[in-house]
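Removed: one protein chain of the complex. Kept in place: all other protein chains.
All chains are identified by letter, namely A, B and C, in their written order; residue positions are counted from 1 within each chain.
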Amino acid sequence: MSETIWVIPLIPLLSSVMLMLFGSRLKITHIGFLGVASVGISALLTLVLAVEFMQNQQIIQESLWTWMEVAGFAPGISFYFDGLTLVMMSVITGVGFLIHLFSTEFMEKDPSYARYFAYLNMFVAAMLVLVMADNLLLLYLGWEGVGVCSYLLVGFWYQHNANGQAARKAFIVTRIGDTAMALGLLLLFTELGTLDIQAMVGAANQTWQIGDSIPLIACLLIICGAVGKSAQLPLHTWLPDAMAGPTPVSALIHAATMVTAGVYLIARTHGLFLLAPTAMTVVAVIGIATSLMAAFTALMQTDIKRILAYSTISQIGYMFLALGVGAWSAGIFHLMTHAFFKALLFLGSGAIIHCLHHEHNIFKMGGLRTRMPVTFWSFMIGSAALAALPMTSGFFSKDQILLQAYQLPDLGPGLWMAGLLGALLTAIYSFRLVFVVFFGEANTEPDKDTGWRMAVPLSVLCFLAMIGGYFMIPVAEVFPASDGSHPAHWVEYVSISVPLVGLLVAYLVFFNRRLNIDGLANSTVGKSLGNFWLSGWGIDWLYDHLFVRPYYGLANLLKSEPVDGIYGLIVALNQTFNHWLSAAQSGRMRWYLASMVAGLIILITLAANLPTGVLQ
Amino acid sequence: MLEIVFFYIAATVALIATVMAMTRANAIHALIYLIVSLLAVAVIFFLIGAPFAAALEIVIYAGAIMVLFVFVIMMLNLGEKGDKQERQWLKPGIWAGPAILSVILLVELLIVIGDVNGPVSVSAVSAKEVGLSLFGPYVLAVEIAAMLLLAGLVGSFHLGRRYLERDHIEKGSSQ
Amino acid sequence: MIMINLIGILLIGGLLAMISERFDDKMPRKVAMAVVLTDLLYLLMCLSGMPEITQLQAPLANDPSTWLMHFKSDWIPAFGISIELALDGISLLMVLLTLVLGAIAISASWTDIVVRKGFFEANLLWSLAGVLGVFMALDLLLFFLFWEVMLIPMYFMIAIWGHENRGYAAMKFFIFTQASGLLMLISVLALVAINHSNTGVWSFSYFDLLNTQMAEQTAHWIMLGFFVAFVVKLPGFPFHTWLPDAHTQAPTAGSVILAGILLKTGAYGLIRFAVPLFPEAALNFSYPAMLLGAAGVVYGAVLAFGQTDFKRLIAYSSVSHMGFVLLGIYAWNELALQGAVMQMVAHGFSTAALFMIAGSLQERLHTRDMRQMSGLWQQMPRMGAVAMFFVVASLGLPGLGNFVAEFLVLLGLFKVNAWITVIAATGLITGAAYSLLLMQRSFQGEVNKKWADHGLIDFGSREMLTMAVMMIALIVLGIYPQPVLDTAHPVLQSLLELTTEPVNTVAEVVR
């Protein structure tokens, strides 16, 4: 197995190509089978690989061919496999498989069934290339590949303009980050002479000292890429809109895998970041700021998917925090557990939306606990994990992050407190969701509960979300070891208790209504603050006025091609001369005579002024 | 001595006659002044020893060509109305500009010929000499002149005939 | 002789196509297709007998015998004018591109030409012949001759079979290129005259004119003459304004040839003549040239974003993409030059395909206005999918040819000037903006009821075949561009030896 890891991304890719070419001629069941089985095989192969890796801990490097070779620039189509790759691959193929399976039922009625699976398979392939890439250029291929697949899937229901709008926004906003990242690649190659990640980090350590400016610039550019893809401040605005896509897509791309690519990228190039401590601080600050901003926003949302989207942004903020404080493995660990419980939540919401005929507003749901028990329990477990209630998977990963953040000198306690505030908010909004949707009075009548193709993925993910915290991710070899010291016990107790407080608050406010916040919410301050949070802190509005409209204005201004005006001037000049000259051609003989005489005068004057000898 | 006096008299006559010819409103009057001018020039020719040229000037220019003008003017029958029209066209405003141009040109010509010195010969260049060089070195020019005259002949015949035909047709159709 | 034959086949083929209309009105297109394919096969057959291209030594600029093919025969010996053709890696790439796109162009115009079909195909073939001549001629006067020869058929194609505003567009195209051609002629004559006064020999041969010694100022002005001539053709900002009109008004085949091939003659001229003939002057001029390139990238992208006309949008995107070529050439190191060559090839395919799609839309909807489209995917899913492919190719998706090209250009450029690279890189963002807008307005969005009962026909097998050729070409270029890079490598190597690289590392800029 270890010689042919390139097969793993190839299978979904082939399946995708087949679906694109022959999709319209296949039966629905065949399409579903092809789509699910291809990812399934990849997942199985990954499992085999994992078992092998657990036994021999062997890093695999595999090169298919040299992509291009120009003047010393020779990135290969080559793959690199280690513990970090394994974690990512397991998440992608494992969760991906479950989501594919879920989709077969969810998308059953859609006329573009084949197109859907073609895109989804292609996404899996691109994502696998991203995490398996041995050099940054191939990683960039996967990076852009997942971006395009995300674009295609967000705009999957292209008939609605809003979806296309959201898809374009998603692509262009991430593209801004991608371009910065590309510049980072250019800088790294120009300075280090290679884009091969391992060689590059090695060269960087030899060339640069800690605190040099070039690694800082390179890292900042890479952060831009990561921030765009992972929907962090200030490039996060695309993610909530990206919920326009089908819900399984949101689960796979916009919760479990693609949006965590930024985290993966930073973790993968941590060797560079260790050379630029300032960049790491930037990562941590971006992470915590995003986390809080998104958590506040999630509090106010009414669309079930948007709540989850903001919660995703917030959780990725935690991962960034982890990376920024040097808790690499904790960040990756949280990435994995988050993939489980967030996929679970998204699929759960997908089930609700599916059964309620595309209803997104949580206040129009309610009382679904008894009618959709499978979904209810998934949601309960998912929310518990998201809120990091003790013993769930989210608890272990988030706890690690917060504790390691606390240990950071100077900024540490501040980051820790902010993180705690975020955790409190997380618990409140996640259980607000549960209480509003599943308890209380029923506002709508669901068709039925989910079918088995939806129920199985939900149950498996429930299981993972519960026990995921006990997994040991094999990344010890990849990252530098942390010092292993533990902070004081009270820090740990506080960390554990905060989510419980949050749960209590949510219970009081949204379930038995002991705590009435209507007065607070209806006050002027409360209202404006609420609206402010609802709109995502007005960042969309700001960007719209700061960038989008001016760009449209510029395009409109230039549309009539001002440069052509210069040539128009030349044309006008010629036309004027033409006008004059045709006026001279008046047909009046006396005028001609006069001009002839004038010419004669000029000629004679010239002749007379010529040197003597010419005339004689 | 006498020639010099005669020359200045002839020159004065030529100039005055030409000016009059150019400013008359009546075509026939102008034409007669023009003939006077040509005759005066013929006198100059004679005085500077070109009797053959003088003869030709009188016979062909003042004779044949001017007669042509007379014929045409008579055919056109311009009358009193034409005179009035001409007078109207000869307002100072109209000829001021051209006059300035002409004067400038004249001044330039005079400056250019200013440094030409020397008298003209009195010994006549005889018709024989002219004839010899005409049919000697200038034979090609004579041929060209012949062609030109032929072309003029054909051209005028063509134009004149069409004039008469048109006249005839129009008269015929109006009847 | 092979090269003469290549051009001759096209010229005679044009005549045949014209005559064949007398027999059957569907004949010309078949004849034309056969002629182009024959030409292509002939070239490939001849090449198969040659040494492996990657093993070729770098063609020495002053030694014709090191080139892949070389042909020389006297024309006007009194002035040292000869019929001199030669082929090296870059010429070969361009010739192949020309013939392949020529076949594609004929396929593109299979049904949309209704009047004077024979003359149309003849013009098309003659235009191709002129382009081949441009790519192979190494006698400067012959080069100029072919430069003009390719314009006239193109003028006719726009003026006779163009769309509503064809007269204006054709005239604009003609005047721009003609005026720039004149500049080039003057420069050629000046160069030859200087060479004559240096050596006492009249010669228009490229090999003799390389290394002509002249005063710095003189070299600067003559180089500018060449530069303007080629940049107008490229087209570079601010000489691009003929392009949107010409592309928009030309018939589909005309747009394909214009965008796919004719623009490349400008880039080819820059690489082959403008820089090597005046290495110092050109490299002293590299900074303004690169600024123009970057301005073209940004300006083209912004204007493309503002368009509502499908074809006009693509035309402006060409301006943007060709800005990368200009950047690549004037960065003048191997990475950037390889990028420029790749961009020439990849852009040839991607834009040609987009113009074909535009043509198909026009044929079906009788409009190019995107405000009247929307939701066409519903009725024409195949066309939509194909359009999506080429749109993402044009926005530079890794794995497709355009990305390789743009990345190499940026990589090479970064070594020379980091800030211009940053400006040019914004083209990637704005490129995404207009490309996706194109997709959104035409194929996505709400289904337009207007076309519901028009019975729009999706791409048929002929169209899909043509598109598949280009798709495969782009994918191969995107994941295994090495054959192209290897073909161009020896040429670029020898060109780079002619000049000295501008020394200005990124570290200086960043620090």
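Things to note:
We adopt the following convention: contacts are C-beta pairs under 8 Å (C-beta built on N, C-alpha and C of every residue); 3 or more make two chains touch, one makes a residue touch a chain.
Criterion: contacts and distances are computed from a predicted model.
Chosen from "Hydrogenase 4 membrane component (E)", "NADH-quinone oxidoreductase subunit K", "Formate dehydrogenase iron-sulfur subunit" or "Sarcosine oxidase subunit delta", the protein name that UniProt gives for the omitted chain reads "NADH-quinone oxidoreductase subunit K".
Here is the thing to keep in mind: the chain we left out touches A, B in the whole complex. Against the chain not displayed here, subunit B makes contact via residues 1, 3-4, 7, 11, 14-15, 18-19, 21-22, 27, 30-31, 34, 37-38, 41, 44-45, 47-50, 52-53, 56, 60-61, 64-65, 68-69, 72-73, 75-76, 78, 82, 85-86, 89-90, 94-95, 97-99, 101-103, 105-106, 109-110, 113-114, 116-123, 125, 129-130, 132-134, 138, 141, 145, 148-149, 151-153, 155-160, 162-163, 166-167. Summarising the interface, subunit A meets the missing chain with residues 586-590, 593-594, 597.
The rule is short, and it goes like this: only the chains that are shown with their structure count from here on.
Viewed as a contact network, the protein chains form an open path, each link joining two chains that touch. When chain centres are defined as mean Cα coordinates, B lies farthest from subunit A. For the pair subunit B and subunit C, the distance between mean C-alpha positions equals 70 Å. With centres set at the average Cα position, the gap from subunit A to subunit B is 100 Å. Subunit A and subunit C have Cα centroids separated by 36 Å. Subunit C has no residue in contact with two or more other chains. Chain contact summary for the complex, subunit B toward subunit A: residues 97-98, 101-102, 104-105, 108-109, 111-112. Residues 590, 594, 597-598, 600-601, 604-605, 607-608, 615 of subunit A touch subunit B in their complex. The touching residues of subunit A, when paired with subunit C in their complex, are 20, 24, 65-71, 73, 77, 137, 140-141, 143-145, 148, 151-152, 155, 158-161, 164-165, 167-168, 171-172, 175-176, 178-179, 182-183, 186-187, 189-191, 213-214, 217, 551, 554-556, 558-559, 561, 563-564, 566-567.
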